[in-house]
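Removed from the display is one protein chain of the complex; every other protein chain stays in position.
Then we have subunit A:
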C-alpha cells in the first residue's frame, strides 16, 4: 500500500508541471475574464450554462485533462438506462455518522448535512447510495498525498455513506471541514467543501460534486468552484444554513438538495407500491 502510494507521489510530481507559481491575482483575472465573456455571450443569445466547464484553464490541472472535441450525442442503450443497486448489505446505518467512527469525539464544529436527491422531474431518488468525503476541522485529509502541516484528527476519517430514504433524503452527522491550501497557484486555498458521490436510476445520472458552505470568502478566488461560470448554477452548490436542522447543545445544521441530470425515461404514474 505505502509502496504504491510512494510511487504515485513520485510520478505525480514528475507529471504535474502545471502546478504553477502564478499569483492569485492572475488566476482571479483569468476567472473574471472567462465570466465576463460568458455573460456577454448570454446577453447576445448564447445558451445559459448550468454545469462546470471541463475546459477551464485557471484550474491548471484541467489544461491537459479536458477533451478538446465536443461530447458526442447519443441515445442511451439499455444498460445505460439502469443503474447499479445498493442496499443495507453495502452500507451500515452507522456510516452516516462520521463522528462516531473512532473511540473519541472528533474536534470541530459538529454539523448535520441533510437534503433530498431528486431527478430532473422532481421525483425523489430513493434507496440510492450517497458517499461523502471531506477534510477535517483543520483542513487536512487522511490521505498520504495531503502533506500540508495541519493536524490529522485521530477520531475523524472524513468518510461516510448512506442510502437515501423513501423521500430521497440523505442525512449525515459530521464535522465542518476547514479550507486548505493546494498547489494550483501561489497561495491557492480551497473553500471548505464536502465531496458528494451520487447514483441515480440510470447510469447516465452518475455524478460526483462538491457541497460548499454559505458566505465563504474564498469563493471568488477558487478556480474549481468558479469553473461554473453562471452565478445561479454556482449557487446550486452552496448549502443553506437551517436552524431547524440545528439542535440544542449539539450541532449546527445545513440543508442541500441535489438534482441529478434529467431522466431520459418517460415518466409513468407509479403503481401502488411501485418503488421505482
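We adopt the following convention: contacts are C-beta pairs under 8 Å (C-beta built on N, C-alpha and C of every residue); 3 or more make two chains touch, one makes a residue touch a chain; residues count from 1.
The criterion applied here is as follows: contacts and distances are computed from a predicted model.
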item	value
Protein name (UniProt record) of the chain left out of view, among "Hydantoinase/oxoprolinase", "(2Fe-2S)-binding protein", "Hydrogenase" or "Protocatechuate 3,4-dioxygenase subunit alpha"	"Protocatechuate 3,4-dioxygenase subunit alpha"
Among A:104, A:122 or A:220, the residue in touch with the chain that has been omitted	A:122
Candidates A:87, A:149 or A:217 - the one touching the absent chain	A:87
Residue ranges of subunit A at the interface with the undisplayed chain	4-5, 7-12, 15, 47, 49-54, 56, 59, 61-69, 71-80, 82-87, 89-91, 118-124, 129, 131-133, 135, 141-146, 157-159, 161, 167, 195, 197, 203-204, 206-210, 224-225, 227-228, 233-234, 236-237, 258-264, 270
